[in-house]
Structure formats: structure tokens, C-alpha cells
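The complex appears here minus one protein chain, its other protein chains still in place.
When the chains are written out, they are named A, B and C in that same order, and each has its own residue count from 1.
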């Protein structure tokens, strides 16, 4: 891989730095990006604290613009270095990157649109992507593998939980009614979810004897059926782990990942992997 | 199976469409029914939101009548197409179907009985029935199998939880008394269930030192014994899955299901399966 | 066993009826006792509801006396039919039986002592004893076996949880202080238990930023370590079940139970088992 690097154009070189993490520069870029994202989220948090914002408004604003410029450069490079820019622009991460960059520019035109900087928190999701590149993610891979292979069962379980919550929420609405806080069916369903998942905020609580009886049944149900997802994942985890080695490259043409170590062509679009 | 269809009467044909899902028409019927049920539940939800009901009262009312007429037709067809109608009428689903259909007619005679339309949420249970017919329910079957084979142990566990809650609730009533919100024993038992299941609404909370000590014990107990149902289901899940293939037919005479693929006679009443 | 019954005295016969469940009379006695206990608990519950007590005070009082007389007879028979009465009288169940019987007699002398009837709820524990006698408790036995063999690990876990709660409770007391509801260290420890076990009443909640940070850590800790008892029990459950057959006899001399089927002498005191 190191040999072939020399012949490539700057675009291909940039692509490897930004989208992959096999080279030294790639790893360095990822670490810088990681720090920038964490700093940007920290900034948004501090701005949201009124007492802090009052004291350091100017410093925070300067910080915002530095982050915005950095993100703008990164976004431009990402668009430029890829073969099919629109594939990136309309991908989930592309949209998130765009939304994280635009609010400060918008705030120059529309006052108040600065509040949208909080959307930047979504960039934290990229942390998972970056970390995926690191080597110590064997643990994470096994976790994901176990989750993926049990996802069908968990989906059935969640679907079951939802239906139960709709039915029980509706029944509670009929029993308790608006005078006890169950003002409408969607709110009652919200309460049923709060109760079944054993969260129990207590902002809405049944007052009638019958309501409390059914609430008890919901709680015991919730307390018992938590055994189901747990049992599913436990069973999956005790199975043998799969041992397919994938690397951190992403195809320059179609962005697909999880290429088998030493792959030369993309398994999806057939482009040469560099 | 397809050959034998030709010779059957329209009743038998209708039975296959409504009660089974092996044929094209059967699947289509199920999907239409699924949509109708979901729409009817959506309608009930929207009606329960006061602000929404005020604006769109007439539209919602028209929607209600459309659903009611559809359900009436379905109910009639179900009764007509089965060999022993009373078996269906007095079955759980038969009663639910009836209760979902009747409220709008009742509202013509008794004002206010319209509130019963919420009972229609129970029809959501039929969703499980309909989905059972689909092919991708291998996951769901395995889940159910694991649950069924561990149901005896879970019943013992739930019984234990209930007894513990009654005892602890009574003790808390003696310690805290009516002045701290534990107004009577049933309410104290309700509180014990809220606490043991780790829901913790907070509408009732112990105030005395001794009460808080016992509450702590209940919480730690509840936190620990959740391991029991989880352990049961986990153990069951790690066992091998059973591999008996059943189809989606239901007997036209006795409604029994879970006939082995290719069965010709009902295992329960001996009627010919068509 | 049936042969040897004939030669025994009425005391031995009574012992078999009351303390065992192998004979027809023994089973009948157990069922009657079960109903009496459930009725007595029901009565206590109804009395605690003020509105109900006002209406039916006399009927409830009569019911109380009937239960008291029945329990008095049972208690006397238990004392009479056993070889070493003091062993029973000072056993846990002996004390509970006594406390369940005495309050009504006391209420004749000391007004107000009637409140102690609630202690009768403890008799519900005997339900487990009675049910143990039934045959269908294979499930329950396996559960108990798994719990017993993992009890050492669970004890270590609970001890760990308790120490953590004491430390964290003390720290929270120092951070939040009396002005935020953490009035003293025991109360702070109570709060830590409420939080770690994910119950979360919300009657006390941290107000300072540092307090909320530590609270977050406690919650995530509690959310994660619940995996430990669950893992322990799951591991125990997946092991093979033991298959030692014990019967329901209890030694007439020393009350020990769990004699191996067909045992002739008590494994503990050497008395003949009848």
C-alpha cells in the first residue's frame, strides 16, 4: 500500500488522509478532528449556561468562528477529495457536517439562528467512526456483531413493547381521565412507556384504585420482560465470535467500508482501492 | 392445497381469506385489516386531544363511521364464514372485535357511549396474530418458545414478588402511616411494587428514618432479584431452538392453529383442513 | 409409609396432618390454612381503608374474631402435636404464628393494640412453605438451587453496593448539604441507594452542578453493575440442574426438613421419621 501512494494525485492523497486512517497523516487528521469536535461541543455547552455566556460572550463568539472556519475547510476538502461529491453531500454524515458548519454564517443574516449550533452535537456521532479506525476496537466489533445478529429478535420485542404501551395507555386514559393528569391518549401512552421501562418520572401518577392496580401490573410486566432483551443478547454473546478481518479503508468512489484486509478492488462498485 | 381450493364453496373460500394467510387474497385481506386497525387507533388518539378534536370534529366523526362500517362488514363476514359461529363470537378476539364495532351505534342511542371507542385499542392485539402469519417470524417464534418453556419459573418468581410486596407494603403502612402518604394497605402495597420494580414515581415516599431504611432494603432487593427472570430467560435462550414447522392455517371447525405443515386433518377435532 | 400410620398415636397422626403434606388430610389442612391466611390478610387490607372500615366495622370485627379463633386452635394444635414444643414456639414461624394470633386478645386489654393485626401479613411467608409441599414446584426448586449456589457471589456484590452507597452518600452530603435536601449522612446514603438502584423517587434530587455530575456517575454505575447479579444468576442457571429427591416430611423431634425420599431416621437428630 505504501508503494502505490507515491504515484497518486493530491486528490487521492487527500482522500486517504481524510477518509482513512491507515497512514500517519490519516491518523493525525483524525485526532485533530476529534479534538475540534469535542472543543466545538464544549463551546456549545458553555454558551448554553447563561451566567457563563454573560461573562465570556466575546471569547465564546471568537471560539465559535474559529471552529466554524475549521469545519468549513474540512467540509470543502471532503467535497473536493472525493470522486462523487454528491454521494458525500447527501449522506447522513455529509448533512450533519453541513448543519454543523452553517449556523454561524446564517447568524450574520438571520438573528437568532445561532441557536442551531447545538445541532453540532450530532457531529459527536463521527467519534464512533473515528474510533472505529483505532485498533483496540475488537471489543466494540464483537459487541456490534452480537447486537446485529440479535436485532431481529430485539425489533420484535420493541414492537411488542410499543403495542402493549398503546393498549395500556389507552386503557389508563379511560380509567384515570384528564382530571388525574392523563389529559389525552398520546400522553397516557407516554406515561405507559415511562412506567413499563421502570423510569417512573412521577410527573403523572395514577390516583384511582383501579388505575393503581393496572399501574402495578404494568410495572411488574416491565420488571419481568426486561429479561427478554437481556436473554437475547446474553445468548448471542455466549456464541463464538466471528473472525473476519476488515481494514479501515473506504472506497474513494462509493464510500463503502469494511473491505477485507488486502483487498485491491471495492467489493461494491469495483473501483480500485488505493 | 391449491387444487382442493377449486371445489370448495364460497364460505370455505371466505374462511381461507379471513382466517388464514397462505393465499394471495388472504395476505391482502390481512394487510388491509392491519391498516384499518392502525387507522382506527390513530383516530381514537387524535379525538382524545381536545385542541385537535375542536378543529376537526366533523372529519374525525366521518372517519369513525367509515371505520365502524368496515369493522361491521368484517365482523359479519367472520361470523358467516365459520362453521361454528358461537365459538368465534365468544372467543377473546370475537369479543374484542364486537366491542370495537359497537360504540358508534350505541352513541346514536346513549349519548356519551362514544368514549368506549378507545376499547378499539385492544384490536391492536390482532396485529400479533396477523404478523404471526408472515414468514419472518422465526425470531418471534423462538422468543415465544423460550418464554413459554420458562413460564413456570417466571410464574413462581412473580408470585414470590407479589407476596413480598404485600408483606412489605403492610409493614410500611404500620411504620409510615396515613400522615406520610401511606393512607391504606392497598396503597402501601402499590408503593412497594413501585419501589421493588425500581420504577419509583415519588408520589409517595417514606419520611421516617425506619421507613427509609426498609425502603432501602426493598430497593436493593428489587435491584438484585431482577437477575432471576433474566437468568431464567438467558438460560432458556442459550438452549437449542426447536425446529417444528407449523403453518398458518386455522381449522374451519374449531379455530385451532399451529397445524404441522402438510397436515390434512385438524389435530384437535379431526375436521378436514382445506 | 401408609402401613406404619396405623400404629401411631393421635399426636403422631396430628403431627403428620399439620406439619406434612403427604397424606390426604395433610393436603386438606394445608389448603384450609392457605385460605384462612389469605382471608385474614384480605381482612386487614379492608380495615385499613377508612371509608370501608366506617361502613362495615362490625362485620370486619366479627371476621377478625373468627380468624383469631381459628389461628388460636391451629397454634394450640401445633404446640400439642410436636415432641419438643419450645423448638416450634421459638422458631421463626412459631413467633410469627403467635404474633398473628395475639393482637385481638390484647385489644381487649390495651386499646389500640389492634393495629398489630397487620403483623399477620408475615403469615403469608407460610404460603411458600405450604406451596413447597405441592408437587409442581420443580421449577421453584431449581430457582432456589441456582440462587443458593450463587448466594456467596451475590452477598459480595450487595456488600460492595452498600459500601459504595455509604461512600457516595457521604460525599453527596458534603457537596449538596442540608439546604438541598441532603439533611444528614444517613439520608444521603438513602438517596444514594435510591439512585444507584435506578429507583429515583425524586423526593431528594441534587441541585448543584457538581452534585448532578456525581449523581450522573452513580446512575451510570448503577445502570452498569446491574449486569453483575444478572450475570451470576444466568451463569448458574445455564449449569445442569441437580437431581436429589427430597420429600415433604419434617422430623417430629427437631423439625428438620429435606429428608431424602424413603429415609427412615432423621439425618439430624436420629429420631424415627414416621
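By our rule, contacts are C-beta pairs under 8 Å (C-beta built on N, C-alpha and C of every residue); 3 or more make two chains touch, one makes a residue touch a chain.
A quick note: this is a predicted structure, and the numbers were derived from the prediction, not measured.
Engineer: For the full complex, which residue in C:42, C:80, C:95 or C:152 touches the chain that was left out?
Structural biologist: Of the candidates C:42, C:80, C:95 or C:152, C:152 is in touch with the missing chain.
Engineer: Extract the touching residues of chain B with respect to the undisplayed chain.
Structural biologist: Interface with the chain not displayed, on the chain B side: 198-202, 230, 234.
Engineer: May I ask you to list the residues on chain C that touch the chain which is not drawn?
Structural biologist: Residues touching the hidden chain, for chain C, are 152-153, 155-157, 160, 163, 166-167, 170-171, 173-174, 183-186, 189, 195, 198-202, 205, 209, 212-213, 215-216, 219-220, 222-224, 226-228, 230-232, 234-235, 238.
Engineer: Against the chain that's been left off, what residues of chain A make contact? List them.
Structural biologist: Within chain A, the residues touching the omitted chain are 41, 44-45, 48-50, 115, 118-119, 121-122, 124-125, 127-128, 136-140, 142-143, 146-147, 154, 157-158, 161-162, 186-187, 189-190, 193-194, 196-203, 222, 226, 229-230, 232-234, 236-238.
Here is the rule we go by: only the chains that are shown with their structure count from here on.
Engineer: Taking each chain's centre as the mean of its CA atoms, which one is most distant from chain A?
Structural biologist: Between chain A and the rest, the longest centre separation is with C.
Engineer: Could you work out the angle of the rotation that brings the CA atoms of chain B onto the matching CA atoms of chain C, rounded to the nearest 5 degrees?
Structural biologist: Value: 90 degrees, nearest 5.
Engineer: Could you figure out which pair among A-C or B-C mirrors the A-B interface, over half of its contact pairs being identical by residue number?
Structural biologist: Equivalent contacts to A-B are found in B-C.
Engineer: Approximately how many whole Å separate the CA-defined centres of chain B and chain C?
Structural biologist: Taking the average C-alpha coordinate of chain B and of chain C, the gap between them is 33 Å.
Engineer: So, what's the distance in Å between the C-alpha centres of chain C and chain A?
Structural biologist: 47
Engineer: Which residues does chain B have that touch at least 2 chains other than itself?
Structural biologist: 157, 186, 189, 198-202, 222, 226, 230, 232, 234, 238
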